[in-house]
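Every protein chain except one is present and positioned as in the full complex.
Think of it as A and B in the order they're written, each chain with its own count starting at 1.
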Amino acid sequence: MAKSKPVAAEVTQDNSLYNKKPWLTRARPYLIIAPSLLITIGILVPFVSAIFYSLTNYSFRSPNWKFIGLDNWINALTSPEYWHAIWVTIQYAAATTISEMLLGLGIAILLSRETRFTKILRVVLIFPLMIAPVIATLIWQLMTNNSVGIIEKFLNLFNIYNFTWSSSPKTALFTAALIDFWVYAPFVIVLILAGIQSLPKSPFEASRIDGGSAWFTFKNLTLPMLKPFLYIALIFRLMAAMQEFAIIFALTKGGPGDTLMNLSVTAYNTGFAFMKFGKSLPYILTLWLIINIISKRLVANWQKVMKQASGNS
Amino acid sequence: MFSENQSLLSRLIQNLLLIIYSIFALFPLFWMALITFKSDLQMFNTTFFFTPTLENYKAVLIGTDYIKTFIDNVIVSGGAVLVSVLAGVPAAYALARFNFKYKEDLAFTILSFKFAPEILVILPLFMIYQKLHLYDTYLGLIWVYQLITMPLLIWVVRGYFEDISVEVEQAAELDGYPWYSVFWKILLPLIKPGLVASALLAFIFAWNSFTFSLQLSGFNIQTVTVASLRYIASDTVHYGQMAVAATIAALPEVILALLIQKHLVRGLSFGAVKG
Partner (left out) sequence: MKRHWQKIITLTLAIAMILSLAACGGSTATTAAPAATTTAAAAGGGETSAAAAGFDWKQQDGSKLRVMFNQHPYAEAIIQKIPDFTALTGIEVEYSLTPEENYFDKVTTALNSKSGDPDIFMTGAYQVWEYAPAGYVEDLSTYINDAGKTSPDYDFADFYPGIVGSLQWDLVAGHKTGSGPQWALPLGFEMYSLAYNKSVFADLGLTPPKTMEELKALLPKLKEFNGPGSYALAIRGSRNWATIHPGYMTTFASYGAQDFVVEGNKLVSKVNSPESVAMTDEWVQMIKDGGAPSWSSYTWYQAGADLGAGKAAMLYDADCNGYFQNVEGASQEAGDIAWVPAPLPEGKSDIFSNMWTWAIAMNSSSKNKDAAWMFMQYFTSKEYTQWASVNAKVVDPARKSVFESADFQAVLDKAEGFAATFDAQIANTGIQFTPQPHFFETTTEWAATLQDIVGGKYKSTQEAMDALKKKMDEIVSDVEVG
């Protein structure tokens, strides 16, 4: 369906409507948008105050606070916790995004075959995505519980007892990523599946007639044409994974030790659990900075890819 | 993409892989619903066969204020979506139809709200809300939830507006309808299915939110996500009750998801991908 172009407020085929005051006409779109912007920007005003407070030692536990300049920042940048938090953030984001993209792509391809089975599956496989991540963590904790969990009982059949899931530094990241995958893989799958279904048939027909192997088709036809969809999935998932809070918090609050202490959880613990508000802000602002930079690059790339894709079809 | 003459083996393997993933994705939900009927004492030594009981449901629904929590969630999520629809649909229309300076910048700013780390928002907001007496109020939460619902609504509905060809509007205008009439009587009905689906999807995401309600409410208002943390009683662990809480929290969304099937892809990708 052809996308209709926006109608310029000033130029239109019918002049009768726009005989009102010109400035009102020009201002109209802004006026219409204004409420939504006010509402959302109003929420982001705190961002400025966040920078302000990061220069103080504000704490909820004592009513007195004072300016301490860049102390919070210096302390953060010289503390191992800070760099560890960045490292954990990267680890978690990489583990989840990579697994979700790769496996999601594979499952989407499997689902693109038109059978009765896949048609039903496409509908029900969306369910995990609808579950709140906190609830999903709860479910998985129950299932893997060493005393009553169904997965524990299943593993017992293979003589595996008391698997440590989220309790050991060696397996905690795996467990958290597993839950993240369970919730969010359907997101990637649905998106890529939609992409696959929107691909034109003719290039594939041509390739088959020419005797191209499945792998060849995939690499040189499918993947490039799916790029826009892959990009969208990547952007959304990566941005979300870098600031993941709910799953980790519900799972171990950042433990064991500091295995899962990414920037969000560290900031929360410092700022809320210990009420050291000023101290927590460098972590938050760092996170914001990282996300901002990466998302700008990715979105710019995506726009490029979109232009390429629409040029092809 | 798949040729018609794939070997039987190949097809079997594909189906097998799909079945494995389906079990992975769906079994947890099934099992969780199952153990809501298991009593605490039977939790340890039975798996699938046990005598069902309703005492977990009774304990959660009647013994605690979980129903109020559920209703709180409805109010906050529904309220947030309502506000987003009221303010967002016109904004989406403006973005779709008008060309004006900074249009794309504004649009991307709205989109970037979705990417803002939640932690960044709640820490300063926590203090500001205290001062404004918005802490632990419906209004406060509904306002914060705009960060979740507004970008989604604006971007997706914008896409739906753009799908409607301009001729429809121009025809109406030629007939003498003023622009607000055109909007109200002609455009809205056309995008109604998409709008409803986006609203429901936004509702689901608002429903699932955890971080905001964790810190910006708690005494008077608790959402189900935060309340779910509570199902560990002080003298024994009530696994059955935890399961009840989780099941009740998850149920509405699963039902809603079935309703919005057709528009899901557009909603999830913020209008970037047409399903």
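The rule we apply is simple: contacts are C-beta pairs under 8 Å (C-beta built on N, C-alpha and C of every residue); 3 or more make two chains touch, one makes a residue touch a chain.
Only a predicted model underlies this, so the values are computations on that prediction, with no experimental measurement involved.
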> Among the options A:Phe204, A:Phe272 or A:Trp288, which residue touches the chain absent from this view?
Replying inline: A:Phe272
>> Can you tell me which of B:Leu26, B:Val196 or B:Leu256 touches the chain that was removed from the display?
In response: B:Val196
> For the chain left off this view, which of B:Leu95, B:Ile110, B:Val182 or B:Val226 is in contact with it?
Replying inline: B:Val226
>> Tell me which stretches of subunit A touch the chain missing from the display.
In response: 57, 60-63, 146-147, 156, 159, 161-170, 252-259, 269, 272-276
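Note that in this section only the chains that are shown with their structure count from here on.
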> Can you list the subunit A residues touching subunit B in their complex?
Replying inline: 1-9, 13-14, 16-17, 26, 28-30, 32-33, 35-37, 39-40, 42-47, 49-50, 53, 58, 107, 109-113, 117-118, 121, 123-136, 138-140, 142-143, 145, 147-148, 150, 153, 182, 185-187, 190-191, 194-196, 198-199, 204, 208, 217, 222, 228-229, 232, 236, 239, 243, 245-246, 249-250, 263-264, 267-268, 271-272, 277, 280-281, 284-285, 287-288, 291, 295, 299
> Can you list the subunit B residues touching subunit A in their complex?
Replying inline: 1-3, 14-15, 17-18, 21-22, 24-26, 28-29, 31-32, 35, 43-44, 47, 83-84, 86-88, 90-91, 93-100, 103, 106, 108-110, 112-113, 115-121, 123-128, 143-144, 146-147, 150-151, 154, 162-166, 169-170, 173-174, 178-179, 204, 207-211, 215, 224-226, 228-229, 231, 239, 242-243, 245-246, 249-250, 253-254, 256-258, 261, 264-265, 268-269, 272-275
